[in-house]
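Just one protein chain is left out here, and the rest sit where they should.
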Amino acid sequence: MSTRPNWFGRGWLAAGYFFLYIPIVLLIVFSFNESRQDVVWRGFTLNWYRALIDDKEIIEGAILSLKIAFLTGILSVILGTFAAFVLVRYKRFLGRTAFSGMVNAPLVMPEVIVGLSLLLLLVSLQNTAAFSWLNRGMFTILIGHALLGMAYATVVVQSRLQEMDRSIEEAAMDLGCRPGQVFFLVTLPNITQALMSAFLLTFTISLDDVVISQLLSGPGSSTMPIVIFSRARLGLDPRVNAVATITIVVVTIAVIASSLYLARSERRRQKEISAAFSAEAAS
Amino acid sequence: MKLFSFRALADVAWGVALAASCGIALAQEEPKVLNVYNWSDYIAEDTLKNFEKETGIKVRYDNFDSNEILHAKLVAGKTGYDIVVPSSNWAKIQIDGGLLAKLDKALIPNLANVDAETAGQIAKLDPGNQHLVVWLWGYTTVGINVDKVKAALGSMPMPDNAWDLVFKPEYISKMKSCGVSFLDSPSEIFPAALHYLGKPAFSKQTSDYQEASRMLQAIRPYVTLFSSSGYINDMANGSICLALGWSGDISIARQRAIDGKTGNKIEVLIPKTGGILFFDTMAIPVDAPHPKNAHAFINYILKPEVHASLTNKVFYANPNAQSTKFVKKEVAENPTVFLSAENKKKMIAPDAVNNDIRRLSTRLYTQFKTGL
Partner (left out) sequence: MNKLLARLMPNNPGRAVVIGVPYLWLVLFFLLPFLIVLKISVSEMNVGQPPFKPLTEMVDNFLNIRVYLGNFISLFDVANDDLYARTYLSSLKYAAWTTIFCLVIGFPFAYFMARARPTIRPALLMLVMMPFWTSFLLRVYAWKAILTTNGVFNQILIGLGIIGEPLHMLHTPFSLMIGMVYVYLPFMILPLYANLVKLDGRLLEAAADLGATPWQRFWLVTVPLSKSGIIAGSMLVFIPCVGEFVIPELLGGPETLMIGRVLWDELFSNNDWPRAAAVAVVTILLIIVPLAIFNKYQAESQGERT
């Protein structure tokens, strides 16, 4: 394209990134601050990281949050892929309008309402004899998060599926693949990147959620945000910043590694394709 | 056909056997698990660890930060918790609603440690002390940053009644510049306001609430922060000089200011007409999965040294008559933690209000806070 950002454009981008990153930078900086209660810099210390090791509650909360987020990611991507496939490929079936409406609905419902309605469902279920064994806890939080996550995953996967060139699938069919084979051998590899970003998106949605978790939680299911929220009473101390810093570091490494991996496999695929084409041309 | 019926019979027999064995197992022994739902930061570091060591029961411990949240969970039912810690006036609503189980006092020999006075207070809401055992107690009152409040008052002397500081415009207006914090809950603000006006603190008259609301409107411009949570830190670091808060929390702020060497002198005031008492009480929900373990937990907390360790940590008084010798000297001698008999007499006992009054006070509180 002809117009590169000028100084104004660069300035705007820099200012925007500054706005997005300033709280995160401060979060990290204050995890090394000696003072516990105020936002004035009093000197460098690693004490908060040391204190973290003994803080069972916060560590368990973080592990539980990661577990729920991971499962939410998987479940949302599976359900979302199914739903996206249905919306893109099956133009006619009974209740299609209702289906597409329901898929998108959690996107437009305030979280408080999603949580409330699920809580009411769970309570009604628990009051029936057949479901009296059901306990609120990790499992119910997972359902709430996956309901939200599925909606987001569907949107992401749907847009990729729409762009996808169907002729490859048709070619595979012509070569005698069964629909299932086509899906796993052709369609899935083509949408890997969308699946990855859907996973990451739903993972973070789950990791961040307070409202749904608070409403659906039960014994022993205080996720990290719930712990943080309830600790705010005595004022958060920099231990919380320390946890956040560790998460930032881990996630940054994971994201960079996975994007490097994706970029490499993409390059390899391109190379193989061009190799195939040149082999074809040579023969 | 024959084969089929034989198999059906075998199935039934197997089912019966399974149910019977499980039933017996249940009757004999609960799984060694206990689920506790308590206020945040309201326990000593080693309490749970020691309980687990002593009894072998694994504790899952979660926090809430308002009576409202706990109440909503109890009303929804099937919380999964074995021990909950509502304030006594909320607990009364929960007892009346059939949400809390009766205690089996034979399983709690340490109940003998509870002092008669506290037990008597609770009996007003829980006749016969059948459901509730006090965890800790405190009172809603006024806390100040001594130097800043004196400076803000200038030539005016400190009022005789500490409630004047927060409810009388000529005092509170002076404090706006150094920061005023109110607890963020209608169920805390209205009893204090009603009491200040000379009405029953837990009045059942709508007109009383209207009057309290008018008084609150007049002081609204001077309240700079509504918070049931952040004011501890804000007091300790000096950004709040006057707080309508809970006695123990203000003491924690005082201790933090001393530990952090911030130079802020925080003090809990005991109003001349008395503060509003609250008792946070242990109770067992009717649908608790491990009631036996819950009784063991209550009994454990009632041990003098355990109860004392809670007080040492969070600066709220315990109801345990035997615990005094285990309480740290500076806490035991703090007259705002363990009140003198004279001060105790002045305090206002908690009571429950009905749903209509709750709706009214929520609405008036929203009006007070937001102007809507």
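Order as written gives the chain letters A and B; numbering starts at 1 within each chain.
Quick note on the criterion: a residue touches a chain if its C-beta (ideal position, glycine included) is under 8 Å from a C-beta of that chain, and two chains touch if they have at least 3 such contacts.
Treat the numbers as computed from the prediction; the structure is a model and nothing was measured.
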The chain left out here touches which displayed chains? A, B
Among A:Ile74, A:Leu116, A:Leu134 or A:Ile168, single out the residue that touches the unshown chain. A:Leu116
I'm checking contacts with the chain that's been left out. Which of A:Ala51, A:Val86 or A:Leu134 qualifies? A:Val86
Residue among A:Leu134, A:Cys177, A:Met196 or A:Val210 that touches the chain left out of view: A:Val210
For the full complex, which residue in B:Ile69, B:Ala332 or B:Ala349 touches the chain that was left out? B:Ile69
Chain A residues touching the chain left out here are 1-5, 9-10, 12-13, 16-17, 19-24, 26-27, 30, 38-40, 79, 82-83, 85-86, 90, 93-95, 99, 102-103, 105-113, 116-118, 120-121, 123-124, 127, 143, 147, 150, 179-180, 200-201, 204, 207-208, 210-211, 224-225, 228-229, 232, 236, 240-241, 244, 247-248, 251-252, 255, 259, 263
Which chain B residues touch the hidden chain? 66, 68-69, 71-72, 74-77, 97-99, 179, 185-187, 223-226, 237, 239, 355, 358-359, 362-363, 366, 369-372
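In this section, only the chains that are shown with their structure count from here on.
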Touching residues of chain B toward chain A in the complex: what are they? 35, 37, 40-41, 60-65, 69, 76-81, 228-230, 232-233, 236-237, 252, 256, 260
Would you mind writing out the residues of chain A in touch with chain B in their complex? 35-38, 57, 119, 123, 126-127, 134-137, 214, 217-222, 226-227, 229-235
